[in-house]
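What follows is one structure encoded as structure tokens, with my remarks underneath.
Only a single protein chain was left out; the remaining protein chains are all shown in position.
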Amino acid sequence: MEGTDVTAAPGFFKPITGSVMPRFAGLATLMRLPYVQAHDPEFADVEIGLVGIPWDGGTTNRPGARHGPRQVRDISTMIRNVNRASGIAPFSLCNCADLGDTPVNPVDLMDSLARIETFFNGVCGAGIAPLSVGGDHLVSLPVMRAIVKQTGPLGMVHFDAHTDTWDGYFGGFKYTHGTPFRRAVEEGLLDPKRTVQIGIRGALYSDAEDTWGQEQGIRVIDIDEFNALGVEGTIAEARRVVGDGATYLSFDVDALDPVYAPGTGTPEIGGMTTLQAQHVVRGLQGLNLVGGDVVEVSPPFDPSGNTALVGATMMFEILCVLADSVRKRRG
Amino acid sequence: MEGTDVTAAPGFFKPITGSVMPRFAGLATLMRLPYVQAHDPEFADVEIGLVGIPWDGGTTNRPGARHGPRQVRDISTMIRNVNRASGIAPFSLCNCADLGDTPVNPVDLMDSLARIETFFNGVCGAGIAPLSVGGDHLVSLPVMRAIVKQTGPLGMVHFDAHTDTWDGYFGGFKYTHGTPFRRAVEEGLLDPKRTVQIGIRGALYSDAEDTWGQEQGIRVIDIDEFNALGVEGTIAEARRVVGDGATYLSFDVDALDPVYAPGTGTPEIGGMTTLQAQHVVRGLQGLNLVGGDVVEVSPPFDPSGNTALVGATMMFEILCVLADSVRKRRG
Amino acid sequence: MEGTDVTAAPGFFKPITGSVMPRFAGLATLMRLPYVQAHDPEFADVEIGLVGIPWDGGTTNRPGARHGPRQVRDISTMIRNVNRASGIAPFSLCNCADLGDTPVNPVDLMDSLARIETFFNGVCGAGIAPLSVGGDHLVSLPVMRAIVKQTGPLGMVHFDAHTDTWDGYFGGFKYTHGTPFRRAVEEGLLDPKRTVQIGIRGALYSDAEDTWGQEQGIRVIDIDEFNALGVEGTIAEARRVVGDGATYLSFDVDALDPVYAPGTGTPEIGGMTTLQAQHVVRGLQGLNLVGGDVVEVSPPFDPSGNTALVGATMMFEILCVLADSVRKRRG
Amino acid sequence: MEGTDVTAAPGFFKPITGSVMPRFAGLATLMRLPYVQAHDPEFADVEIGLVGIPWDGGTTNRPGARHGPRQVRDISTMIRNVNRASGIAPFSLCNCADLGDTPVNPVDLMDSLARIETFFNGVCGAGIAPLSVGGDHLVSLPVMRAIVKQTGPLGMVHFDAHTDTWDGYFGGFKYTHGTPFRRAVEEGLLDPKRTVQIGIRGALYSDAEDTWGQEQGIRVIDIDEFNALGVEGTIAEARRVVGDGATYLSFDVDALDPVYAPGTGTPEIGGMTTLQAQHVVRGLQGLNLVGGDVVEVSPPFDPSGNTALVGATMMFEILCVLADSVRKRRG
Amino acid sequence: MEGTDVTAAPGFFKPITGSVMPRFAGLATLMRLPYVQAHDPEFADVEIGLVGIPWDGGTTNRPGARHGPRQVRDISTMIRNVNRASGIAPFSLCNCADLGDTPVNPVDLMDSLARIETFFNGVCGAGIAPLSVGGDHLVSLPVMRAIVKQTGPLGMVHFDAHTDTWDGYFGGFKYTHGTPFRRAVEEGLLDPKRTVQIGIRGALYSDAEDTWGQEQGIRVIDIDEFNALGVEGTIAEARRVVGDGATYLSFDVDALDPVYAPGTGTPEIGGMTTLQAQHVVRGLQGLNLVGGDVVEVSPPFDPSGNTALVGATMMFEILCVLADSVRKRRG
Partner (left out) sequence: MEGTDVTAAPGFFKPITGSVMPRFAGLATLMRLPYVQAHDPEFADVEIGLVGIPWDGGTTNRPGARHGPRQVRDISTMIRNVNRASGIAPFSLCNCADLGDTPVNPVDLMDSLARIETFFNGVCGAGIAPLSVGGDHLVSLPVMRAIVKQTGPLGMVHFDAHTDTWDGYFGGFKYTHGTPFRRAVEEGLLDPKRTVQIGIRGALYSDAEDTWGQEQGIRVIDIDEFNALGVEGTIAEARRVVGDGATYLSFDVDALDPVYAPGTGTPEIGGMTTLQAQHVVRGLQGLNLVGGDVVEVSPPFDPSGNTALVGATMMFEILCVLADSVRKRRG
């Protein structure tokens, strides 16, 4: 399965090729990219930073997403260079690097949010577009806080089985992996009218559950509408909603059917296929993407690593459209 | 993933909400419903009884379905209140309860069939519509025996990879999980002309294998016809076959492709998706449903619990159309 | 493996026998005991309350112990009536019941500690001796707070790979599963001079790590001393340390070698065997035991359920000596 | 790990060597022996017949032992030629062969017992000493019925966590995997005064549970006495009990601690180690052994195959002492 | 699930029926066929030989396919007689047998290729059409070398995620599981203009990666074109490409989405479904098929055996069209 890597010019920001070091060998970094920390001289040249957020303190059901970045790093060493479908070669377009994991605090939620935001303030402040791997979905919130300081309010293409716009939990608890996007709207990080949620499904707590989002103008494409629109129709609608403004892409692996991503905290049957998800992401090429994430990979619930393989591959798909966008902004 | 359960009025027959007790906590009952036994005063008010049948003595291949009810109970605590697609809120429509497990005898087949039938005689005699979780497919037979005493012969919508209408096994053995529906026709429980079998596939023992069923007038929609008809065509044909009479819904998880339900005794590749199955079940709303079951969940062959999640969710889908039917009969 | 249960007199507080309902069948309660809630009339008659504490918010490494009570309930249905070695029949000695799970809050540590303590205030205030299953080791702290209100400061026999007497974490964070017993000493719940820790091992953070405990007078029997003393010597020393006062027994499954309990958060190789642990617990018969717990069973790291089987069986061993103690105090 | 197999003279009854066909290759037969059926000409020359009994219809708890023979066959291809400890080379002492699996009937207990006995009547009638792999423990009963026709009543060395001498189950059901040896005594197959049970442990149903066996004169060495006597003391006592008469060796893998044999139906913690078991079996060299079995290997509860490896290796240990005995009887 | 096998006339080359020996019982041969070796008299009558090739020495990533034949043999005992969709009953059309495993050498690649080719020279030289199960994809090369001596250059229908036409690895290493078909073209075994590759996907090493194959005239239907053409369009194009000449069918299980075949060395998400693959294979009926293989089943990465079930069933689908072709050539 390994051939000769004929075109990859050597360079600091190039992945290690499998023709020199087999893919199961060597220290694991995200997509075999160089590991660059803020104090390294190469940090200034990074254009896209791949980051792990090993934290699941916002999880109300099955924990384990804190272990996601480690396993995705491991399995992501199987990723290669060129997207066969789109022809995009992200590592040739932009300087990409693994920036390591953010600091986290497993026993304090608010402290963790602060540590994560501080890390991304450094990343985004250096002009680096972040592509993260979680971690539970609450980690999107501090990432967005950091990005917005550079870009202003964001549109979002959001893949998920759940809207994650609940108000609270157990009464007064406002920060869980079910609430990040209500908080993001309330904080002015997210423009609900430029937000589209794709793949929503599963039973509701109540028939009024979706009301708040509808009132804000969030566009929900639930799984039945997704299948009715088809991949092309969904792409068109998503592009229409987010328009030309700065846009974030958040991919919760539970958007996929659990057979593709059993290693997650809140699986819902009847989801989309990986191929559908790949096609929709590819169809977002040309949007003004400023960052993205893949969240809710929970290795303890899938020791086989298949969920992590899906997560790593979706991260590569997002990287391709993000690199295209970063390159175009750079001119 | 847990929001505020705003509309659920408190009441004895309401599931415990995840906003009070997290879904992984508390004793596991089916869908977090109250546990009601025949000697409890609330038994008289139950309209739909969820029942486990922990028995696999009819299994000729891989055993383990005896462990199905326990694991489905566990995972079914993730089920919520309102069907997003159909809008049905079964726990608001009817009084639902977990009636516990039937008695069984792991070392005697005929004794087990008698114990199971006796239990359901009590349930059905009290006017409760049964929704069971097995157990291997032979458990449908004693359930039907009990229902028919109240309703007369049944039509059936039957999801399965196999017709389960073989005559015998090893010569004279008439009761296995491959024979329940031939026995049911012979005993007059099941009207073959009002029976439709969906998803049949896999190699045959002989090319005459399906002859008996055809002669009885059973309508088989094998997996190729299912995909040719599509979900809507299948629904239409199923509704045509069973008509307005009392109808039973039996869902063998091996109707699904084994990737969705690996934890089963006789997997056959090339099956339907969970989303297809959900859509067909939803399309049966309005039938005169009097009971149903989900069978052949075998936890030892899927320690991850994903098969049980599929089983629990399909049980919820069936519950929605059953509750709608029960409510309409009640007027 | 199931025989006739000849001597068990029927009664409300008796486990369901496997000769009536097979052990894999029926709703799972701890050791098949009746489920009794505070508002039930039988609550007043309970002498020993088995309780689940489904929470792991104090975990700094691998999470999952929140799922412990559910799985231990399931597997504990394999427990029978009479301790072959000691002859103790706990369900004949005392009224035992499953009191269900405590409330918890997965996203707020301090709120969880308060909810757990409140629950146990109700239990202990009713004169019920608690035997809990966690949950991570921090759950012992609120249990002790509730017990101490009835008994005054406790001695403790503590089985663990770790002393759990660190001061803090990440600087100022005082409450983690590595700190409960320093907090308990500071709060006056635990008498360090009547505390013995058995099975301690694994590399240290620093060579001063044990200093605080030694200064308090905690007696540590590390794994090497444990093997040197042998089971009998360890029992004698433990009895000497705790003396006649009110004593708590806390059993962290990581005291055992990970082959016996792989499903735990912080495994350390080179631990004791289950048989050694069983013998030591049996050797504590006659102490003035007022409660106990089994903690750190983390099902996601052992899908096979073997760790839960070990946890359930150790819980039964503790129950035997606790029932003996409760009965003697009752006179 | 494969060396040159220098001494094995070629011959029909020799295992295929790993130096010609790697151990993971080729069709799996027990210990890579030739497969010989009753109609084959070589059948007349077989001295020890290895047989699978793929049946678990007597199981009252977790099923799956029907899959034992297949997995033990697979893993037994790792067995080599010479017992390092005893120097016994069984394949040089006797003509050994894999006789295949007995017929069984998964849906009828009594029919299965008849089919199994008939098969062994053929084996034992041909003067072949049987060494079986189950299957649940009830399979020992029909094997003993067949042997006894050749030998008269048997003594037995029985390794187990349970005595398997219960009277019945669910009232009148006399044949389960918990009753074979009471039936064997009642039928005159087994001489209770020449029977020793080693490793018994686990909680009792009642304190009178062992009475019947004691009255018959069965010698029980429970796990505590086993550890007190030590391997040598146990061997001496076992030899004293069974004496010089025809003796059967029955090895239930649940005699071992579950960490060695998790893949079994009724695990009990606190069992013996494989090394202890190997030593005791080796210490039985010189007894008048006429057959043996390894039972209760249940692959669905141990997908890793480690339990099967333990079963296959214990089968080899038994084969060594059985071959020594057969050879000596042959003269 | 087992019925009466009414039409199967008894005969040497018939599979053992599940109505006589349950499918989990008995020694495992491929599809329960008789095991026939070159020195057996029945060898001369075999028309289609099922063969295992237990070798993965060409694997550059995750090993384990050496264990494929053993596990496929085991699970293939679930295969029955008649293809429901096509009506083909292969065991009635042709004499089929399990020819066992080829010799292999786990520590020497070139020696293994020679041993495998020698084995197939014997098979093909006897006029037997081979249907193999690997092993990694390099095993197709020695099989083709043996077939071509009888048939001349082959066309091929090749299902795979990868083209396996790389030139070399690590510089000068020409033989890996990524290079067999470039070698086959260079050696004149494979006619590139009669070769079609279906299901190709995954990221590329470089954008020139596919150039060589295109220059040779190999027709690649990547996964996107496959879905665009649909099953029928793909069948038509495949039939057009390979025409009437002697044709080989090679099925790498990684052509399927990893949810269907996780147990493989180089999984790529976004693949075809088993049902699609079954339909395409059935659509090849009438081609001039002379042999086939199923490769890259790697049991260590799927202990559940589901991948092996898929492999065995695809092997049965290929057998059906191969038997039809062999029967037609026989006249």
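The first chain written gets the first letter, and so on, giving A, B, C, D and E; residue counts start at 1 in each chain.
Rule of thumb we're sticking to: contacts are C-beta pairs under 8 Å (C-beta built on N, C-alpha and C of every residue); 3 or more make two chains touch, one makes a residue touch a chain.
Just so we're clear, the structure is a prediction, and the values are computed from it rather than from any experiment.
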Sort by label and list the shown chains the missing chain touches. A, C, D, E
Can you work out which residue in E:Y175, E:Y205, E:F226 or E:Y248 touches the chain that's missing from view? E:Y175
Which of these touches the unseen chain: E:P15, E:G57 or E:G199? E:G57
One chain is left out of this view; which of C:R32, C:H177 or C:R239 touches it in the full complex? C:H177
Taking the full complex into account, what residues of chain E touch the chain not shown? 56-64, 66-67, 105-109, 111, 169-170, 173, 175-176, 300-301
Taking the full complex into account, what residues of chain A touch the chain not shown? 20-22, 24-29, 35, 52, 54, 66-67, 69-70, 73-74, 98, 100-101, 103-104, 106, 303-304
Residues of chain D (touch criterion as defined above) contacting the omitted chain: 1-8, 17-20, 22-24, 78-85, 87, 89, 259-260, 273-275, 278, 304, 306, 309-310, 313, 316
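Simple rule for what comes next: only the chains that are shown with their structure count from here on.
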Which chains are in contact with both chain B and chain E? A, D
Need the CA-centroid distance for the pair chain A / chain D, whole Å please. 55
Between chain D and chain E, what distance separates the C-alpha centroids? Give it in angstrom. 40
Chain A residues counted as touching two or more neighbouring chains: 60-62, 169-170, 176, 259, 301
